[in-house]
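Pasting a structure below so you can have a look.
Only one protein chain is missing from this complex, and each of the others stays in its spot.
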Amino acid sequence: MTWRKLLRHETILALLSVLALIVLASQSDKFFTVDNLLNQGRLMTEVGLIAIIMTFVIITGGIDLSVGSILGLVAILLGVFWKNLGLPLPIAIGLGLLVGTLAGLINGIIITRFRVPPLIATLGTLALYRGIAEGISEARSVRGYPDWFFVLGQGQFLGVPVQLWILGAVTLVAAIILGMTVWGRGVYAVGHNETAARYSGLQVDRIKLAIYSASGFAAALAAVIFVSRVSTTRSDMGTGIELDAITAVVLGGTSIFGGRGTIIGTVLGLILIQALKNGLSLAGIKSDGTIVLIGAVLILTILLSNLFHRNGNR
Amino acid sequence: MTVLLELRGVSKTFAGNRVLKDVDFDVRPGEVHALMGENGAGKSTLIKIISGVHAPDDGGIIRVAGTEYKAMTSRTAARGGIATVYQELLLFPELSVAENIFLGHAPRTPLGSLDWSLMRRRGRQLLDSLDSHDLDVDAKVGTLSVANRQRVEIAKALSQNARVLIMDEPTAALADADVRRLMVVVKRLRERGVGIIYVSHKLPEVFELADRVTVLRDGALIGTNPIAEVTEQSLVAMMVGRDIAQLFPKPVPNIGEVVLRVKGLSFGDRVRNISFELRRGEILGIAGLVGSGRTELALTVFGITPATAGTIELDGRTISITSPRQARDLGIAYVPEDRGLQGLVRPMSIAQNVSMAALHRVTNGLFMRFAAEISLAAEAIARLGIRTRGPEQIVGQLSGGNQQKVVLGKWLATNPRILIMDEPTRGIDVGAKSEIHALMGKLAQEGMAIVMISSELPEVLGMADRVLVMNGGTSVATIDRANASPETVGAAMTLAGQSVEMAQ
Partner (left out) sequence: MSTDVAPGFVAKRSAVARFISAYGQELVIAGAIAALFVLVSLISPRFLSPNNLNTIISGNAYIAVAAIGMSMIIITGHIDVSVGALIGVLATISGTLATAGYPVWIAWTLPILAGIGINAIIGALVAYGRIPSIVVTLGMLSILRGGLVSITGGAWINNLPPDFHLAQQRLLEIPVPIWFMVLLTVGAFLWMRHTAFGRSLYAIGGNIEAARAAGIPVERRVVQVFMIHGAFAGLATVLFATQLRIIQSTVPPNLELTIITASVIGGVSILGGTGTVIGSTLAAILFSAIGSAMIFINVSPYWLRAVIGVLILITVLIDMARRVREQRSAKR
């Protein structure tokens, strides 16, 4: 039973998260403060946005390695549009989001029209988009954005960081679409058996195009928030973020082979990762040391849930 | 008399479920021993025990060429000269024919590296001995037809000096001409003294080839008899445990006006200039060899490979169909040839599969109505007699016949007016087969227009009101029920069959 399997994985994850929280809280009394937790949410947003949409991508049996490059490209273009072309910043932001969405759409077209495996297609565009970002920027950074722009990445609304509201809204909409709509059902069907989905009259290619475009959009949105948070743009922004996002998604129980996974799982994965990063650094462990633990947790969780599956099934 | 392989009192339990109960079985040199039974009767478990895939429960004995084993492994099976030609062919598409034949036991040079020229030469000899002179030892297996891949599998078995050859439904995916060619090969192997375990659903083949036949039912041995001592009726009775009075229950048809009219339909050179009419309440059978364009015709009508020329009229209105979605919206349904790949999403539940083509019926425009989905599935389960624990059961756990009913249920949920069924009973057991035939007859009687594509001539002759015969991508004859016989239809199928076969 799929549902039971899912619950089982998410239970393991939830238990791990609680355990981590208890251990971390006992290590440092700064951990369980509202300020700290909200600040962690701020840091989680960029990866979070990408991971939420990456969940859809991976459920269809695909992968999108180009998100980090799209993030870098959009960040650079934001600076170029605003500073070099002199466009008003809101228009520059709008254009940046548009370019990101288009970059995702191009991924989708390469994958659906030319039947290129997603891993390869996005490996190619990973190099291409990052290359364009590097070519345009020539390692120059753009600074000096107007103050109002920093609200997005550094401000608060009702006491909660602005970008956390955005992440929350995207998560909620994504969870509803995936879990409760006909379209979401199509996503799962495509992931399990694309041919049968096509033969059942589902518009497989359109579903994929929409998902890869959304993935590009999410990366672009993350880029805007990133730039606003750190007040500058550089072409190497977002390098490696694709692997962080994929880690969160897989940790959240989404099968890398497609067909299985939930948004809730991904959110749990994100929280566990961020809690570990923060808690350990508060406990005096260097942030690089926490990455080690995240890698180990990823492998262990999947290993554990595999063991449970094998006992439960056949 | 010497015996190549002997099983005594072999049982097998999976997760507390006894799927094989105390079975005796043997194979003698130079005989074809047919193994029959409905799906789930234990045939595949038995051959997997023989070939060392599964270990049997304690207590049984397996004797191979005089040596006793408690359980076989793939290694002891190979040493004992047991080779298997599986139903889903186990070949490596990217490797060459020669390499596939010798994989795992390739000839070596004195230096220990693989001897490619000897491999190709011996591969050539083996294929020649199977009358497959036209098969290139350097061709990539991925580029071969199903029949040719099977020959590679048989050559592979022979290259291991097989004394016992297990053939698991070798003709399930073959066209008639290839079936005949395969039978020649089987007979030749028998003359060489090879003992052949021949698993098949097809009675005519068994009667032509087998020396003895063993029937399993529900994991138990029902009997082993010389072929001369059984009849079609008695075999079917042994398999299903009851008499099937009539194999093809065809009610009196109630044929109405023309629903679908196809004129000059073409898709590239695979479907060429096909014209036919389909009437309300009619079952139109489409016969032809594999590769004659039957499935391609269906795919063109259903919009998967949109037509490159010709017209389709629905109720007298000319339409163009460019996607399965459009076909579905026009009331056309297609139960595809490859159930696992094209028909079902196996890891999903019955309910999720049944609603898949009719999602508009289980939504309020924005959200899924899960209760409606369950009741849609419950309806299909009741209507089609799907044997299951309930609508939430995973489809992959069902038997082949019940899976096929789920596919049918999915398409009936769209309330189609035209139902295209491609090999509707391939690979399913006798009981489920006749249930599906009965259902087909009933649907037609209720006014549905049905196109039935089948490789089994008895099925076409038994069910169809009219038979369209295809050959080389085009239609060569339309024969009505009164005149349809194995001779007339078979002749049309193979009319220019020579060139078709050559091209494959």
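Just so it is clear, A and B label the chains in written order, and each chain counts residues from 1 on its own.
FYI, a residue touches a chain if its C-beta (ideal position, glycine included) is under 8 Å from a C-beta of that chain, and two chains touch if they have at least 3 such contacts.
Keep in mind that this is a model prediction, so the values were computed, not measured.
Among the displayed chains, contact with the absent chain in the complete complex occurs for A, B.
Within the whole complex, the absent chain has one touching residue among A:16, A:250 or A:267, and that is A:250. Although one chain is not drawn, its touching partners on chain A can still be listed: residues 65, 110, 114-117, 119-121, 123-132, 134-135, 137-139, 236, 239-240, 243, 246-247, 250, 256-257, 285-286, 288-299, 302-303, 306, 310. Annotation for chain B: contacts to the undisplayed chain at residues 53, 74-75, 78, 84, 86, 90-95, 99, 103-104, 106, 108, 112-114, 116, 124, 128, 131-140, 142-145, 177, 181, 498, 501-504.
Keep in mind that, in the parts below, only the chains that are shown with their structure count from here on.
Interface of chain B with chain A (complex): residues 14-15, 304, 323-325, 327-329, 334, 336, 341-349, 352, 355-357, 359-360, 362-363, 366-368, 392, 394, 410. Residues 1-2, 176, 180-182, 184-186, 188-189, 192-193, 195-203, 259-260, 314 of chain A touch chain B in their complex.
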